[in-house]
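Pasting a structure here, questions to come.
The complex is shown incomplete by one protein chain, all other protein chains being positioned as in the whole.
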């Protein structure tokens, strides 16, 4: 009986310990995906919603004239804002899709050095619209599709891998990543940066693609993040093949530094 | 009796678990405030004390001539140094008050990208004096008032908000933030940066203030931190009103990404 008692207590304790570990693990990576649905509880007209990666979506119906110049908004007064602590690529992909589907335009894309202690970036993307309802709609779409584009972000305790692919790039990828609108576009990225260098070589050898850009910690294209990033274009089949080859290699290399790298949502490439 | 035993054990275990959680939470944010009182135990004449934000205060009575140029000290040989892992704004405010009260001058203010995995900056501030006792006195004052200026820094697991206000800016705010000496000065700041953009708009709409500067991750004024920062001046009542309006909005927005944002000390604005 005493033994049973001990076991019962120990089980409950070990369950609680597991919960604590999980909580601290998830706190150090990314927040769970959540739909754009909390507007009522926040009670601010500017608030649109939140999503994975500590991402928040916001709108301003009419930016104060004192700020339009310092915020470099051009002629836009109605803006949408999407920004997160973790991930620039997923948010850029999500806004690319949102801008394609709405009457809005990308004003600026900035890459803070963040990821909450991780090796990569956060994001701050501003879009402009004639009418705030268009900006709000675009932000909603971006938040809703964001979990998809976290699908091929893989992480473990040592670092992360990120891959993106689209058959037809649009305005946000053009602005932020030098993609050509209407053409296929792919990206390989890893932190620590050493792995990203190998993934770049893997991708260009795996298929007939054309390099758009290569970024490393101290040579531009990053905000001193610990990443090497390759972007490329080509036939959509070739671009996808190049990305897929890099995913396989990336998982093995990052896995050598820690546990099996895992996606927090569902891979889409 | 068995049940009581289990409950007694479970309570003690759950208390210990709570202590563990608290410890890891505080480790990832800021150190507790502590007075400038540990000089004796360290046993170095350069040591003045420590304070909240992993901040340390130091003096050098006579900097070696080999370093005065590379450290850009001008004609000063006696210097005070205040720097922390978390927070640039609070340290700048504290030094502003310290320089006002002593015969010292601000030599340089640098903003490392830090906050121990958070979205913001750390700080490195160097002040100069004719006599090292003046530098030491200024550092002591700064360390002592520092907890006050952490009062309107609010944080949760997703990010932070920072607000500062003074009715009369002095030399450190002039040097670091472009404030005009003797005039009121206010600041709104949030990470993730998206929230900071809304706070800027909230502040300028809430009262009749004049913008001094706007900083974002990739457009200067930050070291690629995940923050948008607005600084402004005006009538002291208006500046305070603008800051207060932003505090209300900031707490709601950051709260949408996590728990209720909380101050580690006592709000002063």
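Observations, loosely collected:
In this document, chain identifiers A and B correspond to the written order of the chains, with residue numbering beginning at 1 in each.
As a working rule, a contact is a pair of C-beta atoms (placed from the backbone, for glycine too) under 8 Å apart; a residue touches a chain by one contact, two chains touch by 3 or more.
Since the model is a prediction, treat every value here as computed from it, not as a measurement.
One of A:61, A:101, A:158 or A:269 touches the chain omitted from the figure, and that residue is A:158.
Of the candidate positions A:91, A:226, A:241 or A:264, contact with the hidden chain is made by A:226.
Across the interface with the omitted chain, chain B contributes residues 1, 5, 8-9, 12-13, 16-17, 20, 23-24, 27-28, 31, 38, 41-44, 46-47, 50, 54-58, 60, 63-64, 66-67, 70-72, 81-85, 110-114, 116-117, 122, 124, 126, 223-224. Seen across the whole complex, the unshown chain contacts chain A at 2, 5-6, 9-10, 13-14, 17, 20-21, 24, 113, 116-119, 157-159, 191-195, 197-198, 200-201, 204-205, 210-211, 213-214, 216-219, 222-228, 230, 249, 252-253, 255-258.
Quick note on the criterion: only the chains that are shown with their structure count from here on.
One finds 29 Å separating the Cα centroids of chain A and chain B.
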